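Got a structure for you, questions after.
All protein chains but one are shown in place.
Per-chain numbering from 1; labels A and B assigned in written order.
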Amino acid sequence: MIPEIGQFALILALVISLIQGTLPLVGAAKNRTQWIAVARPAARGQFLFVITAFFCLMQAYVTSDFSVANVAHNSHTLKPMLYKVSGVWGNHEGSMVLWVAILAIFGLAVAEFGSALPPSLKARVLAIQGLIGFAFLAFILFTSNPFLRLDPAPLEGNGLNPILQDPGLAFHPPFLYLGYVGFSMAFSFAVAALIEGRVDPAWARWVRPWTLAAWCALTVGIALGSWWAYYELGWGGWWFWDPVENASFIPWLVGTALLHSAIVVEKRDALKSWTVLLAILAFSMSLLGTFLVRSGVLTSVHAFASDPDRGVFILLLLVFVIGGSLTLYAIRAPGLKGGGLFAPISREGALVLNNLLLTTGAAVVLLGTLYPLILDAFGGGKVSVGPPFFNTTFVPLMVPVMLAAVIGAMLSWKRGDIAAVLGRLKIAFIFALIGVGVTSFFAGTLKDVLAAFGIGIAAWLIAGSAVEIAERIALFKGPVANSMRRAAGLPRSAWGMAIAHGALGIMVAGITASSAWRVEKIQLMQPGDVVEISGYSLIFEGAKKINGPNYHGDRGIFTVTKDGRTIAALTPEKRDYPAERSQTTEAGILTMVSGDLYAVLGDKNQSNAAWTTRIYFNPLVAWIWVGAILMAGGGVVSLTDRRLRVGAPKTARQKTRPQPNPVGA
Amino acid sequence: MTAKFSLGYFLPAILTIVLAWVFWSYLGEIKDGKSIQDLPSALIDKPAPTFKLPGISAGDKGFDSADLKGRVALVNVWASWCPPCRVEHPLLMQMAREGIPIFGINYKDKPDAAMRFLTELGNPYQAIGADRSGRVAIDWGVYGYPETYVIDAKGHIRYRHVGPIMPHDLAEKIRPLIKALGK
Partner (left out) sequence: MKRLVLLGFVIAAVIAASPVKAVEPNEILEDPKLEQRARALSKDLRCVVCQNQSIDDSNASLARDLRVVVRERLQAGDTDKQIIDFVVARYGEFVLLNPRVNARTYLLWGGPALVLIFGILGLVFWFRRRGKIANDGLSPEEEKRLAELLGQTGTEGSDK
């Protein structure tokens, strides 16, 4: 019964989304207030029904209702409750329901909190959201219905791939979708603005918080995915330039560019058509990712079970959404006239450079991801594009971005004095030099020298962001109380930026150190054997059999000592999941500021009772995720800025033609 | 000032359409049965590798590259532990009955398991080489099991099929090729 309610709710949501996607649009064009007024109740209705469907599906998972095909294929009674719940979105159909549920939540948020928006803009935004919802609901109902029944119902389900049964991965998709779908807000605002033919600072102020929120969620989502890969896949890698990873990284790069260019629109009324284009592209890239992962056009460790018929549907959807919006852009964008002039050396100039490099970076990742597919489609044969390509093309593009991030943040608007800024950044420069100097002192190879520069850039970002804040609160230039008062008065967005840029530095340090100076020891160990690694001694105490709720396996025990003192025990596991007929490795990890000790238990050697063990020391590796989370945290701090509240602040309420507020220095 | 037309602004839309068209044709190929995991052999139209393999049991006649000279033949890489090998086996038997020479490379198998497989399902092979280490398979560029190669009279590899041979593969690809090469 409940699955049928869910299915019916999806159908109702489909009908409502069609109404939401059409009436307000026509109403706004013909100035019919009643039609415009449909948008809000429609958004509420869509939310209500989609959420109902979502919880109906979850109910089927929680109660292990195997008469529902989707549950039977992806769940199992012995699975822990957390994974029964996360199993809802651990498969194609369920994840699409989560997708539209998040879309409906965003739609509701605009409907409820967007009272400050001009009614016609709000109606159009909600209508575009409605159309996107319609397309995806139709996709679910026609190609990927999660509520299909099985008759007779099997007694037991197939289970969820055990490597996906993990707390980090349980929350990875919701964050990712919050990001992808969050970009639909920027998209809807962009399309609505193109229909209205007007983009102004007020528009940017409305778009920016949504983009920022989506960006934060996507940052967290990607970080969770990479962290999961690090501890679950069992060899300490955390980024593989796999197509599916790239599919989430490209929207992130475009979204980051959008975040920065929207500042220019807001403060300087310039770069309008470019920003609108980025808003369209950020969401388009999210959709493209959805297509790549689900259509079966590429192979990846993470791809969903794919079906070309679905691929055709998503492709049509892509052409409709991306092609349609970009055509509208092509017609309307030339009419958007940019205002504020600025010299190349200025805050705006730095943001333009950031945009140039980030979008080029996104294009490079896109090229590398799609190249094998395109070549194959043209009969050019098979080619692989792996990490070496991205490391040689993408990474160099990001170096100037990071150098400019610190300088740009201190340049003044319109025309900046780069010499003066560099002078003020002396301290950061010294820190960067120390970073390069100290690390290259220990360098033995070219790789080490490159890594030294990575550390230098990290120091530059961290110290530069600190200098920026110190300057703004006049630290060391007067009484501490004065600085404290200034710090409290500093806009949250300024704090947010400094935190995010500094966090990027932390991340760069982690990436550099863990890639360049990782230590690996692979050997056979018998109980009592000791491995020395990076100043730590790991004593292998042996392995014992373990039994989990839905798995059994072996657990190795390592005692970690440093300078004769025992500091921790590592317990890597090798698990066998009989229901899913597969094995996983659970690394034993000791996370420290200086780096992670990472132990993996391999196979037992039958002849002499020795175990294959892999021990790694991954220097500073945790900094990558701490940096990523801090970066998202910087975004959240920015979001709490009064001027950037989601749903448009009261001060920005203007009926017809909002005038930009004068922007103080 | 208002409605201006500028071609440059159409660039993103045009790129999107081009890309969509590429995806469209690629999806079409996949729907028509192309597998994106299929890897073309690097050895097509090149001489088959030189090798010499012993038979499965001691004393059996083995299989070496010299056996492939002078006529069109199939080389089939199989193992008793490979379920799809069982799937295609009846077709191999059928071809053998029709007189098409088939040679086997028994990949990383236990001799008794391999022999049981053949007693149970029949032996379509004129000669079998046991590749216990899998090295000869690497020389052939084998990556999936089973794999079947069509060798022409000059001993050149003309076609590779990865995965079990299904009746339509036989009808549409392998038979026509053998026929064409036989002329």
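Keep this in mind: a residue touches a chain if its C-beta (ideal position, glycine included) is under 8 Å from a C-beta of that chain, and two chains touch if they have at least 3 such contacts.
Being a predicted model, the structure only gives us computed values, none of them experimental.
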Selected residue (touches chain absent from view) among B:9, B:63 or B:140 = B:140
Of A:65, A:93 or A:242, the residue in touch with the unshown chain = A:242
Given A:154, A:167, A:197 or A:380, the residue that touches the chain left out of view is A:380
Any idea which of A:404, A:524 or A:579 touches the chain not displayed?
-> A:524
Hey, which of B:62, B:90 or B:163 is the one touching the hidden chain?
-> B:163
Identify the residues of chain B touching the omitted chain, counting contacts across the whole complex.
-> 33, 35, 37-43, 82-84, 87, 108, 133-135, 138-141, 143-145, 162-164, 166, 168-169
Over the whole complex, note the residues of chain A touching the chain we left out.
-> 201, 233-235, 237, 240-243, 268-270, 299-301, 303, 337-341, 344, 352, 356, 359-360, 363-364, 367-368, 371, 375, 380-389, 393-394, 397, 413-414, 522-524, 574, 581-585, 600, 602-603, 612, 614, 659-660, 662-663
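Definition applied: only the chains that are shown with their structure count from here on.
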Using the touch rule from the top, collect the residues of chain A that touch chain B in their complex.
-> 197, 273, 277, 280-281, 284, 291, 295-299, 308-309, 311-312, 315, 318-319, 322-323, 326-327, 329-331, 333-335, 337, 370, 373-374, 376-378, 381-382
Could you please specify the touching residues of chain B with respect to chain A in the complex?
-> 1-6, 9-10, 12-13, 16-17, 19-20, 22-27, 29-31, 36-37, 39-40
